[in-house]
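Working notes, structure below.
In this view, the complex is presented without one of its protein chains, the others remaining in place.
Labels run A, B and C following the written order; every chain starts at residue 1.
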C-alpha cells in the first residue's frame, strides 16, 4: 500500500524489538469475539489511475451550476475566485499542518489567523473576530445560545425572512434546551415588522437580524436599532446581526447599528460552492463579549528575545481546558477556509472589495429593472435590496427553471417548492434571483429576454 | 495592472529621485521615429475571470486523445502521471527559480538535477547524463553533430525506420553544414538491414540506432554491435542509441551494447502530451565523452565547512564561457520537466518502473495477438516489438481511425497519410498502434472487436 | 563520502546577520498596505458612476473605509509564502501529535477535490443535476457503515465535536420523546477529550466524571455505582486516550444497556481498529469518526474536518434529514427524515469537499489497505514504546494500540518539565507530541506515530528522545532554554491574554 512504507523486513525488525511474533499478537487486548476474521465488505484497494477514473466518472454525472449561467444564490454564491487563493491553499505548509498548539513551529498559521481576525472584525465594524466556525448557520446558533446563557428565560427573537436553513439549525440548537424562539413576521414589503419586533423584544435574550434577509431585502437596521433602544435596558435583547459579507462593501456594518455579535457565512469570499461545504462561519463581537464567544482566538505577544509573535489565547474558554464549562465544544474548525478568505480579501483589497459589492448592487438592479418591464413579471417585494430579489413570475417558478436549464441557465430558486411552508407571503410563482460579479451585461440582458420568452407560454 | 504594483505616488517619488518629469523622458534615447505613438493593435487587458473564460473556451474546442481510449503513440505516450508529480512541480520554490548560477541559494534545484542525472545514467546503463535538452529530437541532432565535430568528413548513418520527426530535425541540423546523412534501408521484417548498415559504416562518424524503432520493432542491438565491431577501429563510427525510456525496463540498455552516447525523449516518464511540448531530451554518455556532450552538468563537492553540496560544473564547455567554441548554444533547457521525470521515476521506483515496462509489453502482445486473429488483419512486420506495432488493415487506416473516433477510440496513426513518402514499406492500410499502461484488459478486447467490426465493411 | 563538519574556530564575526533580517518577524499585510495598490481585477462592468445612494436608502450605505489591506499580487504571494515556511507540517517531518492522527495526506485526494465537476455544484440544485455528488455521499455512507459496523451513518457533522453534539441531541430527543426527560446525565471517563463534556452540556444534559482504573481503563465497579435511572448515556473513547483497548467493552456496554442508557463511542482513535474490530460489534449504539484523523483528509491548520456519526437501533429515527435515497432505477434523491428526527446542524449537507477526499481514500486503500492502516499504526506505536520504555516512564505496562503515553514524572528530578521536552524536540526538527493530555497521566507526553512513517523516521525520533534524556543529566540548561533553532522562542502567553491584541491595531496605511 503506497502510504504504509514498511517492507516485510522492517516489520520483522520491529516485531523483534517489541518482543512479539506477529502483528496480530498486538491486538490480543481486543476480545476474540469482536475481532474481524474476514476483510471488510468493501472493494479491495485500487491504483491512483483507477480511483481517479471512478471519481471523475462520478463528477461527470453532475451538471454544476458553476458551468452554466447561474442566478441561483440563496446564501451560496457563484463568485470569482482569484488564482492566488488556490496557489496559497495548495501549499503543504498550510493544508497539512494542524491547530497551532506549539507556537514556535506554527507562526505561519498563527499570523494568517491574526490577519483573518483583523479583516473580519474590520469588515463587520466590530472590535474583534474569532478564528472561524463550521459555517454561518452554526455561528448564528452557537452565538445565540451563548448570549442567552445563564439568563432566566432564554429567548431568541427571529425574523420570518431568516434563511430557512439557518432557521432550521437555530431551531435544532434551541430544541430540547430551555431556549425559546420567538418568531416575528414580515411587513408586507418583506422587511421585518418593526412594531411586532419591538413587542417581541421585551424579555431580554437576543434579537437576530439577517442583513440582507433571505429575499435579498435590505433591512432598515438604523430603524431597528432605534426601535430596540425604546425597550427598557433591563429587558432589551442583545442584537445579533447575521450578514452576507459581500453586502458589507455597500451596507453599514453591524458595528454601526449596535450589534453585540455579528455572524456570517464566508463562502462568498473566495470559496467554491462545493455542494454545500466546507464553508467558514464568521464571528465578530464587541470587546465586552470576548470571553463569551465560541471558537479559537489568536493574540499577539513577544518571545523571550522580545520578538513579536502570535499564540492561541483565552484558551481557558475552550473545551480542552474548561471541558463542560467551555463556551463551545468546537475543536477542529474551518481554518483552511479562513485562510482562503484572508487571501481573497487581500487580493481584492479595500478598493477591489468595495467595487465588487458596488458591481453586484448595480448589476442586480439593472436585471431587476429589465425583468420588472416584462409583461406578467413583477418584483414580489417593493423594499430595497442588495444583489438578490424575488420575482413574481406569470408561471410557476419550477417551470421557468426547467425551461431555462435547457438553455444553459440556472434561473434561480423556486422558494415555495424548495422550502415548502417556510414563507406565507411567497407562492409557487416566486423565483429568488441572485446576481454575482460573474454575470456579464450580455448575460443579464439575455436572461431578461429569456424570461420574457418563457413568460409568454 | 495587477502585476505592476506602483501607485501614482510611488512613480512620482521615483521620477523625482531620477530627476526626470515623466516616464516618457526615460525613453529619450529611442529615436522619435521608432517610438510608438499608438497603443499596440492588441485588445486591452482583461480580468482573470474573463481571460480564464476565453482560454477555457479555446480548450473546449479540442477533442483531446487523453479523454478518449487512445492507441495513438508514435513517440508521445498517454501514460499515467502520479499525483505527486504535479504536487511537487507546483511549488513556487521549483517553478519560479532560474538556472542555479548561485549554488548557496539553489541547492534544491542542484540536488534534484544531480539525482536526475543519476537516474538517467542508470536507466541508460551509462556513466553519466546531462541536465536536459529541449527534446529527444534535438538531443539526437546535437549529439550527432558533436560526435562528428572536427572529423574530416562528418557522416551520420541513419536507419530508415527512425522516427520521421527525429529524422527531419537531424536533417535540419545537418543541412548547410558539412554533415552527410547516410541512409540505411530496413530489412523486410522492418528491422535495420545489418549488411547494408555495415557497408555504410566504413567511414567513421556516427551510427544512429533507434530502439525500439518507429514501427515499435526491437532492433537486434547485440547483432548490430557485433557487425559494427567487424569494421576496422579507425573507420568504425560511434554508436548513438536513441531510446524510448519506458522500454528500458525490459530491453538491454545502450551501455550494454557499446553506445558512446544514449539519447531519448523523457515525455513518457510522467509528462502530459500537451500538444507536443514542453518535453525533455535525455542525454547520457560514457565518461570519455563528458567534455563533448552539450548541456549543463551538476557535480558534487564540499563547501568551506566541509558540508556536501552541488554546483554547476564543466561550465567551460558551455556558451556563457566558451562562446563560439562551446559544445552547444543551449542556455535555458527543460529543467522543470527533468524534475517531473525525477519525481516520476522515484514514485515508480525500481520495481514499479520494471512492472510498468513489463505491463506494456504484455498488454501490447495481448492486443497484437487478438488483432492478428481478425479476418483481413495482420501484423505488418514479423519482428519482435515492445509496446507498439504496425497493423495491416483490410481498409485504409484513415477510414478505420475516423470510424473508431465516433466510438470514443483513437485507433492509432495512419503512417502513410501522416508521413507521406517517408516509409516505402508502409502503405495507406498500415495503422501504428501503441499500448500504454492506461489501457485496461476490457479496452484492449473492445478495441480488437471494434477493429473486427470496422474491418468487415 | 560523508564529509565531517568542521566548525571553524575563529572569533565570531560581528554583524554577520544584517540587522534588517535579524528580527525574523514578518510585518502584517496591514503594515505592508499602500493606498491605491490592488492585486485582483474584476470583470468589466457598466455603472461605475451609479452611486449606491441611488439604489439604497442613504442612511444604510456604508461610509468611510473598511481597512482591508491594499497590496499587489506579487507582494501578496510573497507574504503568504514567507509565512507558510514558518510552519511545521506533515510533508516536512515527523508530526507525532497524539490523538490527532497526523498521517500523510495523499495528493490524489487533492486532485479529486480540484475537479470543477464537484467545486461548481450548488447545494440547492435539483436532484437530477446532482446525481454525482449524491452518489459520492451514498458510497461514503455505505463504506463507513461497513467500517464501523453501524446500521446507518449520517455525514452531516463538520467535525468530531459536531458529531458528538448531534449524537447527544439525538439521545436527549429520545428520552424526552419516550417520556424520560429526567434521564439527562452522561457519564464521562476522566480520560475523555474535552469536547465530550462540552458537547453534552451544549445538548442540554449534565455530565458526571468516571474515574479510570489504575490500568487506565474503565473501572467497571465505579461504573456500576454511577448507573441509575438518571443516566442517559456514557461516552467511551475506545481505544482510550491512553492508547489502550477497553478489553471489557462488551460487558460494559451490556451493563449500560441494562441500566436503560445508551453507549456512545468517541471514534477519534479508530486508526487503531479500522479493519480489525468494529464499534457496532462491540455493542455501541452511536459513535463519531474523525475523517481528518482516520481517513487522511488534511488538517488544514486547524480544519476543516468531518465527524460523521454511525447509529444503530432505536436512535436511527432521530438522524436529521434530508437523507439520500436510491430508487429502483438507481437514481439518487433527497428524502425526508421521519417525524421527530433531530433537525439539521449544518447549513447544507456537511463538509462535502472533505467527504469527497475521504471516499477517494477509501477507494485507494480498499478493505486490504484499511486493515493495514491499523496494523502498522499499532506496530509503530508499540515499536516506539519498546524503544523508549527504559529511558522514559511508560505508565501502563501492556502493549499499546496506536499511541503511547509517557509520564513526565520520570524526569521531574532533573527539573525538566514535559513542556521543556516538547520545546527541545523542535530543535531536532520534530513536532512535539501532544502534552498534558490525557489528564489522568501526570505531565503526559502522548506520541501517535500513525502508520505512514518509515522505520528510519521512528529511529530518528527514538534517538532524539534518548539524546534529550542524556541532556537532562549532562546539560539540562539546553532543554530548559529550548527551543534554540526556531524563529521565535517561548512566547509570553500570559502577556497575550493580558494585552488581548486580537487584531492589528494600527491604521492600515492608506
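In the analysis below, contacts are C-beta pairs under 8 Å (C-beta built on N, C-alpha and C of every residue); 3 or more make two chains touch, one makes a residue touch a chain.
Remember, it's a predicted structure, so these values are computed and weren't measured experimentally.
Within the full complex, the chain left out of the display is in contact with A, B, C.
The hidden chain makes contact, of the residues B:153, B:180, B:303 or B:427, with B:303.
Within the complete assembly, B:41 is the residue of B:41, B:150, B:232 or B:421 that touches the hidden chain. Contact with the chain that does not appear here is found for just one residue of B:109, B:213 or B:268, B:109. Within the complete assembly, residues 1, 5, 13-18, 20-23, 32, 34, 37, 72-75, 77-78, 81-82, 85, 90-93, 104, 106-107, 427-429, 452-454, 456, 460, 463-464, 467, 471, 475, 477-478, 481, 484-485, 501, 505 of chain C touch the chain that is not shown. In the full complex, chain A touches the hidden chain at residues 1-5, 7-10, 45-50, 83-84, 86-87, 92, 300, 302, 304-308.
The working rule: only the chains that are shown with their structure count from here on.
In this assembly, B is the chain whose CA centroid lies farthest from the centroid of chain C. Chain A and chain C have centres, each the mean of its CA atoms, that are 20 Å apart. Across the assembly, chain A contributes 48, 80, 82, 87, 90-92, 437-438 as residues in contact with two or more other chains.
Taken residue by residue, chain C touches two or more other chains at 35-44, 71, 73, 77, 81, 106, 108, 110-111, whereas all remaining positions touch fewer.
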